[in-house]
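Structure below; questions to follow.
All protein chains of the complex are present and in place, except for one that has been dropped.
In this document, chain identifiers A, B, C, D and E correspond to the written order of the chains, with residue numbering beginning at 1 in each.
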Amino acid sequence: MLLVRSRLVARAVQKQCQKVERRNYVTKVFNTPLSGMEMARCGGIASMMRLPIASSTEGLDACFVGVPIDHGTSNRSGTRFGPREIRTSSVLVREVNVATGATPFQSLMVADVGDVWVNLYNLPDACRSIKEGFAKIVANGCIPLAAGGDHTITYPILQAIADKYGPVGLVHVDAHGDCNDTMLGEKIAHGTPFRRAVEEGLLDTKRVVQIGLRGSGYSVDDHKFQLDNGFRVVPAEQCWHKSLSPLMKEVKEQMGDGPVYVSFDIDALDPAFAPGTGTPEIGGLTSIQGLEVVRGCRGMNVVGADLVEVSPPYDTTGTTALTGANLLFEMLCVLPGVKYN
Amino acid sequence: MLLVRSRLVARAVQKQCQKVERRNYVTKVFNTPLSGMEMARCGGIASMMRLPIASSTEGLDACFVGVPIDHGTSNRSGTRFGPREIRTSSVLVREVNVATGATPFQSLMVADVGDVWVNLYNLPDACRSIKEGFAKIVANGCIPLAAGGDHTITYPILQAIADKYGPVGLVHVDAHGDCNDTMLGEKIAHGTPFRRAVEEGLLDTKRVVQIGLRGSGYSVDDHKFQLDNGFRVVPAEQCWHKSLSPLMKEVKEQMGDGPVYVSFDIDALDPAFAPGTGTPEIGGLTSIQGLEVVRGCRGMNVVGADLVEVSPPYDTTGTTALTGANLLFEMLCVLPGVKYN
Amino acid sequence: MLLVRSRLVARAVQKQCQKVERRNYVTKVFNTPLSGMEMARCGGIASMMRLPIASSTEGLDACFVGVPIDHGTSNRSGTRFGPREIRTSSVLVREVNVATGATPFQSLMVADVGDVWVNLYNLPDACRSIKEGFAKIVANGCIPLAAGGDHTITYPILQAIADKYGPVGLVHVDAHGDCNDTMLGEKIAHGTPFRRAVEEGLLDTKRVVQIGLRGSGYSVDDHKFQLDNGFRVVPAEQCWHKSLSPLMKEVKEQMGDGPVYVSFDIDALDPAFAPGTGTPEIGGLTSIQGLEVVRGCRGMNVVGADLVEVSPPYDTTGTTALTGANLLFEMLCVLPGVKYN
Amino acid sequence: MLLVRSRLVARAVQKQCQKVERRNYVTKVFNTPLSGMEMARCGGIASMMRLPIASSTEGLDACFVGVPIDHGTSNRSGTRFGPREIRTSSVLVREVNVATGATPFQSLMVADVGDVWVNLYNLPDACRSIKEGFAKIVANGCIPLAAGGDHTITYPILQAIADKYGPVGLVHVDAHGDCNDTMLGEKIAHGTPFRRAVEEGLLDTKRVVQIGLRGSGYSVDDHKFQLDNGFRVVPAEQCWHKSLSPLMKEVKEQMGDGPVYVSFDIDALDPAFAPGTGTPEIGGLTSIQGLEVVRGCRGMNVVGADLVEVSPPYDTTGTTALTGANLLFEMLCVLPGVKYN
Amino acid sequence: MLLVRSRLVARAVQKQCQKVERRNYVTKVFNTPLSGMEMARCGGIASMMRLPIASSTEGLDACFVGVPIDHGTSNRSGTRFGPREIRTSSVLVREVNVATGATPFQSLMVADVGDVWVNLYNLPDACRSIKEGFAKIVANGCIPLAAGGDHTITYPILQAIADKYGPVGLVHVDAHGDCNDTMLGEKIAHGTPFRRAVEEGLLDTKRVVQIGLRGSGYSVDDHKFQLDNGFRVVPAEQCWHKSLSPLMKEVKEQMGDGPVYVSFDIDALDPAFAPGTGTPEIGGLTSIQGLEVVRGCRGMNVVGADLVEVSPPYDTTGTTALTGANLLFEMLCVLPGVKYN
Partner (left out) sequence: MLLVRSRLVARAVQKQCQKVERRNYVTKVFNTPLSGMEMARCGGIASMMRLPIASSTEGLDACFVGVPIDHGTSNRSGTRFGPREIRTSSVLVREVNVATGATPFQSLMVADVGDVWVNLYNLPDACRSIKEGFAKIVANGCIPLAAGGDHTITYPILQAIADKYGPVGLVHVDAHGDCNDTMLGEKIAHGTPFRRAVEEGLLDTKRVVQIGLRGSGYSVDDHKFQLDNGFRVVPAEQCWHKSLSPLMKEVKEQMGDGPVYVSFDIDALDPAFAPGTGTPEIGGLTSIQGLEVVRGCRGMNVVGADLVEVSPPYDTTGTTALTGANLLFEMLCVLPGVKYN
């Protein structure tokens, strides 16, 4: 008796376990999110955007993957539950991007591949396994869309990405530059990933932009490292009271045709829009500006992306996780190969 | 012994039970909200805006009425407590609209008439009783200002309104078009009221505007039904970074002199401003824009209005209910007959 | 057009505004709570136990009345919203006490008379108006069941009660003895009401019992004042791991036939059962023991009662307010004249 | 490239998608929960107890299944998210019941089969599909352990159960008898399932026990229907201050060898232990007593069970969902065939 | 054994108890916040911005001081915990204002001097002691940066300030004008401080600006008192959709060289940005505009400032307290004598 043929039981499961092999048919069939019109949104296993759960990236053009850590955080923890909560919130996301016309699920084969294994008690070892995991994901060209986890994860992800693609351009949206040398004496933490990346040659430093930086700092030349290395730094103050679409046109030019990685720290947004995070700073971007930034990446050669620092214990209304889910969807929509109506 | 003559006991009750007959005096005397200067805001029974509670609409020019349902919701429920929580939050609303100069309580006889009877276990039957209840309210010209409840309620309200006034113009503020044909196979749910209304001829479809639509959708032509029927659709993206007052001037022209119904789904606002709702979508209107839209209805021939989808269990700080209460007050301020200073 | 004859609109209002005069009929008709079977619990104005709201105590045997203050609190404030939140939670209370067989609404004429006027910025003046308000309530024998507000309110209530009945016995359930001389130098605060009451001769001190006292204290003979005045003190430690029904039999004997006032501070209960209060102490009574205490007052000559210190901002799940509403119902059930099945 | 062979990526998925066919090996291999020792608890897709997700009950001895509805609730809604939140909380449950020695995952083949399809806008139709879904589950003897959802679900589940097994005995743990005839005029709602079940002959009424009933009621003979039909009714008051193990010995005798269904409404527990529910009543069972009741079912011929009325929006600390997950685990542990050490 | 020389124990204490005398060295050494790079942000006693705690203002150029009251509030209370929660949130603030280049901790000697003694049960007496406390603080020129507490505190602070400096200019950012004559009959409450200040000649009324006023009011000429006295009133509506930097240029001109007091009621900000307050009004300033206002005070002769009305019980995500902490830091940055890079 196969329940999967019945309308009555376990529809979520039916869709979520549909065989990846379906795509081998002559007419390519893509995974699609389980529609809220078909199965109540409160029903079914909460996979990312209610997509099928895959145990391999074989045949996938892109995948959602979680990295559930918080031992890189310097203030409020809790980001270890980011992937799970973003999945839960993502049941509200539907198939088509009405605003931009993007139809990612009619263009790419996408699945939720679960979470990378992480050692919760040893941050360097977690970084090692994250790198190893992402190396497998990108090996045959699957584009990872990672849900953090704290921002430390971007360091090992970039290691895997650069191993595959060479130094990449970076669209980094964040309240903080995350280019400290050490934190409490440690080289690996959520405030240091991009200095490590520069040191290891993972970034094409002329093709790096940081958007939304703000907040008090440890010195008056808080962005010295970045500027010395040729990053473009766009403080939040330069973003106030206006659309960021013009900025993104310039950024697109800066990025050129080379591979680009997008790293979006949810604390780039003002805490009014994303309170559920560990190191919030007032005076930040609106979620509208966040959408403009990600939509502005359309046309870039995006080879990977992440959405980090959602901390569910501090996200009392679920808005932050919902925003994370939507931004991941928007990232998917700007991947190479997505068709627009 | 009548406590009502004493300053000491039960002042809230005194005001709230003041006889409707007072208006029959030669000099018309209107109901006024119990002032926070007179009785501590935390004191007294929480009627809408601390108005008298009436058991009939006799002699009323307008009334606040609750419709406490949530069985039309597709994601998070809880809107059944919307009316109660909006009443509780409304104790902060005062008598005069300082910004616009409107003095509704010196112009119209207004009361809180309680909640419509609803069958919580049978949505079509709830719709039937809502229609019947609103038919009585509008029978002699009293203008209902309804507090939802989920958006399903607008369908039976429009039935009652159209029975009285014929097809009406519609100012619909919402994140979603709510023009689906069915949801999970059902014709009646909170995503279908306006398609039902069109089918039944309740709307003057050339005088319909939808403001704030956004979010992912089920198809690329998500607004086809509306456009085919002549609605004006204003997606949220067209509202970003600007005042909506100019838009409302156009809308006023569109509405002309005919009867107009205003339906405001609180999820039109960005979840930063109104997190306590069931199907939030990021990138929405600000509460400032919400005020501009309602204030922009001044001069229209408004015959009814609703504020729906406030879900208190998800409104952790009370901001959403407070916003709902204020928008209902602003709706009252733009009713025909309200004097401005 | 009278809506009150319709099943469809404003049923809550219908019941809640039913004339008090109904009781003058030959066959006495009592106010009854609006049943959840008749009108959805989420519907209607939230009066106490969904009873009619009265603007006078004329004809009432007992009444619920709120005293919304928190300027007597020494730690967390918020009790000013106690009455409102207890009303909201009380919609779950039904007509009959199944466990004890009490049928209060078939025995007594009861209504919600709203809140006493209080000066939020001047505690002594608030006490003055509370006394004055309760004097009117008790003038013709109506028994007040007060919802606080912080425990300061019991002082002026006892003044009004003793003016009418002479010194009363006291069943005082609390984590604290509230017999301090001063707090921060002031004579009136929520930790001093019972010393004031003794000083003014409001209590028949041999007929006073304090149940549930615990927590750290300012001196090793923290209960000296009470013991010196002949109170019976039952620390929480004497209540652990057992039923309090045997204790209440002794208390009933202690109280004799004289008038008795019941004062229940919700912090008598352990914070597991009543977290929403200002000065919680661990190791307290269970709600079962709380029920046993109030039910154990049956047969006493109760002339007034209060339930104080519910602080809604700290009552994240609503359990504390719900407990308050239920204890007020149980107090009603033990009033003289209530029939038992 | 199969990620499933790697320690690094997507271990949750690996286990959760392991083939059901494994059990066909000579040495039977059972599904086991993904251990917290193996994969961080915050990692992986949240299936029930981190078990594999199955799209069919083929080969399963027992299954967890969700029924995500709340349109049968009379007060606070939100139970539609019960299954999802119980799954999330269940990541804390481990493989072995240390207290009782039960080793369910070394005795039975168990999986999470997702959620039954439900029509959120039509309660009778939801009941129809629930019945149909459970009919398939029980068809070949798989024992369903259902996570609600409100208590309405037990009615259609019992229909499916009785179709398979004939009238069953019932261990019903609840604050309410749920034997009303109608609610707001409707026959189907969360307060009526057991009257419906009696009327349709689904219960062996001499083998029914209701444990934990309490709270105010609509009449003094609130349990008349049950007593008239031969149920044993054990009010909460009879449970106070003692172990329920002796009671369960009697219940086991009452149940005899016939098929038994266990229905546990989380509001049987005191709101101190389970605040996240819709119609809480004070003075309830402790979670210890809840464990004693379920553990006391060992040796009965349990053919199905449910855990209902967990309402996540009101479960601010997650304790209620956690309790639900543990009670479902304990139910699994008392199923026929489970080995004890 | 002095732990202070060890890296291992109690670093927070070390810094926080460092002698004020250090500044007497030839090379002036200022107090600096304990860096998050040096000691984990979650560690150590939570003083304001992790500064040393001083028991005197001797040698201080500026100080942070708390005024923990809420008995002046008219709606939601809880501001008594404002100072404590702002301290807790302030651990995120770092040493340098990157956006403006201000280096306050390299320019001024600053410390946290704890809280003023307040009589919680007697508002006029609390005002008396607040005045007395601030008189000592300002006696030798130390500039107080006060954390409220409700807005009543500004009245006695202005008394102390004016005693020292004569009538002062006022930059008042607020949703409300706070110029009522009385509230519930009392002269002292959080809605009256500025009328009292005018009556007592504490303000140079031509040098007063009120920014952000909005919300419903008690009369159409709600700002009559202010306008009659020559205040500049800038309603929120005049602030919508634009930067407030141009406004602040005008304000700076208005203020001239005379002494200026800055009073920032957090409810000036929209509840999206600052939900944790007692009398929120929708349609308010953004936190960006709040920053612009405070930064726009640079160059004024600021002699004192306060940040009031943060109410932690309603600040579910901590954003409001965090905003309060940041605005206090920005106030520090515009004090006379602060060097800019």
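A few comments on the model shown:
Rule of thumb we're sticking to: contacts are C-beta pairs under 8 Å (C-beta built on N, C-alpha and C of every residue); 3 or more make two chains touch, one makes a residue touch a chain.
Just so you know, these numbers come straight off a predicted model, no measurement behind them.
For the chain that is not shown, the touched chains among those present are A, C, D, E, taking the whole complex. When the missing chain is restored to the complex, the residue among C:P144, C:P280, C:G296 or C:G324 that touches it is C:P280. Among A:E186, A:D228 or A:E250, only A:E186 touches the chain left out of the display. Residue-level contact of subunit E with the missing chain is found at 1-4, 6-14, 16-17, 39-40, 42-47, 53-58, 65-66, 68, 80-81, 83-84, 87-88, 112-118, 120, 129, 132-133, 136-137, 139-140.
By the touch definition given at the top, subunit D reaches the unshown chain through residues 35-42, 91-99, 101, 103, 242-243, 270, 272-273, 286-288, 290-291, 316-319, 322-323, 326, 329, 341. Take subunit C: the residues that touch the chain left off the picture are 74-75, 180, 182-184, 213-220, 222-223, 235-237, 240-241, 270-272, 275-276, 279-283, 314-316.
By definition in this document, only the chains that are shown with their structure count from here on.
Annotation of subunit B and subunit C: jointly contacted by D, E, touch as defined at the top.
Considering every other chain in turn, the ones in contact with both subunit C and subunit D prove to be B. For subunit E, the chain whose average C-alpha position is most distant is D.
Copies subunit A and subunit B of the same chain sequence form an interface built mainly from non-equivalent positions, shared numbers / all numbers used being under half. One simple way to say how far apart two chains are is to compare their mean CA positions; for subunit A and subunit C this gives 54 Å. Between subunit C and subunit E, the centres computed from C-alpha atoms are 40 Å apart. Within subunit E, residues 74, 183-184, 270, 272, 314, 316 each touch two or more of the remaining chains. The touch graph of these protein chains has some other shape, matching none of line, ring, star or complete. Pairs of chains meeting the touch criterion: A-B, A-D, A-E, B-C, B-D, B-E, C-D, C-E.
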